[in-house]
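Working notes, structure below.
Of the protein chains in this complex, all but one are displayed in their positions.
Here is subunit A:
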Amino acid sequence: MEHRSALERPDQPTRMCFWRSEAINKFTQQNLPACKPVLTPTWVILTFLLIGTIFIPIGLICLHASRSVVEIVDRYDIDCVPEQFKSNKLGYIKDSSYPKNCSRTLKVNRYMKAPIYIYYQLDNYYQNHRRYVKSRSDQQLLHGLGSNKTSLCKPEQSNNGLPIVPCGLVAWSLFNDTYKFIRGKSELNVNRKNIAWKSDRDHKFGKHVYPFNFQNGTLIGGGKLNSSVPLSDQEDLIVWMRTAALPSFRKLYGRIEENLHANDVIVVNLMNNYNTYSFGGKKKLVLSTSSWLGGKNDFPGFAYIFVGCYCIVIAIVFMLLHVKNSRNTHVGYN
């Protein structure tokens, strides 16, 4: 009888001890002090009003932030296939003997303040496929050949009896289109450093791990890696290996650290290397500034405003009902 012993010991040695047994007693007797909020009309109306008055301004701010972002999107996967290969895109992309270079012209509509982020966007590309996601070895990425835990990397685990670094489908399918930007006569400087998360560079990809036996197989997937650069410095690989959640995704390619002015014309010289044709994926090039909220997306702003308005409306409806029926209390509703 725990509670009895708690009750029947009047000479409690310390206050603390007393408080504790008292608390246990209150718990077992289910006597804890409680507050019982009741959803009274006043509370409900106030809550809705409060949500509304907070949400609408937030929505406006979000919308403003989103609208302040300038974004240029250019799909190039179809246009960059020469006319004669339009019916056989796959043959074109797979045959390395055909030149893959392609030139696109982008027009800047609004002033874009540096830094301007360069993304490539893929659609209908399932980086979230179960097999694909698993097909990597974090051990190997960090510790290099010393790690033997590469069974997950199948079938890109080894080649000619030698292990592949970095192994796995993710690394093997590395995106390898490249872009060069020319404004007027001069090439715009593209900064491709610091595009990956710092923690990835420092702790997930080894500083002393160098690509080995990579893309040496009969079947070559995506891009190749410079085997003299450690993985921690191969930032496009690092970015690529943070797999996307959805089949449409953008990945950071680099930064233009110059302002672009309205009506600037930018010529993009790109190498259209990556095969999205076999599975009908799209490739897009995106230039975008960013705000404190990130890139351009009106959805959060509109959603905030919508929910805020809904709350205000509900509050008003409730208020009307409450005023109308305040004389009859709820008991009357039967």
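Convention: a residue touches a chain if its C-beta (ideal position, glycine included) is under 8 Å from a C-beta of that chain, and two chains touch if they have at least 3 such contacts; residues count from 1.
What we mean here is this: contacts and distances are computed from a predicted model.
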item	value
Absent chain [UniProt protein name; select from "4-hydroxy-3-methoxy-5-polyprenylbenzoate decarboxylase", "AP-2 complex subunit alpha", "Phospholipid-transporting ATPase" or "Protein HGH1 homolog"]	"Phospholipid-transporting ATPase"
Residue of A:49, A:102 or A:133 in touch with the missing chain, whole complex considered	A:133
Among A:102, A:182 or A:303, residue touching the chain not depicted	A:303
Hidden partner chain, residues of subunit A it touches	1-4, 7, 27-30, 32-41, 44, 47, 51, 55, 58, 62, 69, 71, 90, 115, 117, 119, 121, 125-133, 138-139, 142, 154-156, 169, 172-173, 195, 197-199, 203-204, 219, 221-222, 242-246, 248-252, 255, 275, 278-279, 288, 290-297, 299-300, 303-304, 307, 310-311, 314, 318, 321-322, 329-331, 333-334
